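The other protein chains are all here in position, but one chain of the complex has been omitted.
== subunit A ==
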Amino acid sequence: MAKIIILITGLAGIAFIAWWFFGKHTVQTKMAKVFKNKQSVDIAVKGGYFPEKVILKRGIPATLNFKRLDSASCLDHVIFSDLGINQELPEGKVESVKIDTTKSGEYNWQCSMNMFHGKVIVK
């Protein structure tokens, strides 16, 4: 009997993991606030990026303010490989990354071990 319970719990666990991690879930998205012809978005770095998707308006100078609240060493840099940005993120400090918004497009960012990702959309 105990074995059957373990088996069922195990299978349920597997099903849950598959659904939770592989299923489609909405991604937290944030539009930039525009203030005096500048736009910025605050991004919390804690077990990933929060928000993960940022929408910027084209043509307005933009900064993303990353603040790392997580000691995981893999989050200690944020890398925008299309933009050539590799910014160190000391824990607890706000680091601003300037994004070129002259052209519309999508730029992905990632952590230094390529495990966590985020996206900027300029439109």
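Operating definition for what follows: a residue touches a chain if its C-beta (ideal position, glycine included) is under 8 Å from a C-beta of that chain, and two chains touch if they have at least 3 such contacts; residues count from 1.
Following the convention adopted for this analysis, contacts and distances are computed from a predicted model.
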| item | value |
| --- | --- |
| Hidden chain of the complex, named as in its UniProt record, picked from "Threonine/serine exporter family protein", "LPXTG-motif cell wall anchor domain-containing protein", "Membrane protein" or "P-type Cu(+) transporter" | "P-type Cu(+) transporter" |
| Options A:3, A:36 or A:103, residue touching the unrepresented chain | A:3 |
| Residues belonging to subunit A that touch the chain removed from view | 3, 6-7, 10-11, 13-14, 17-18, 20-23, 25, 28, 46-48, 50, 52, 70-76, 79-81, 84-86, 112-116 |
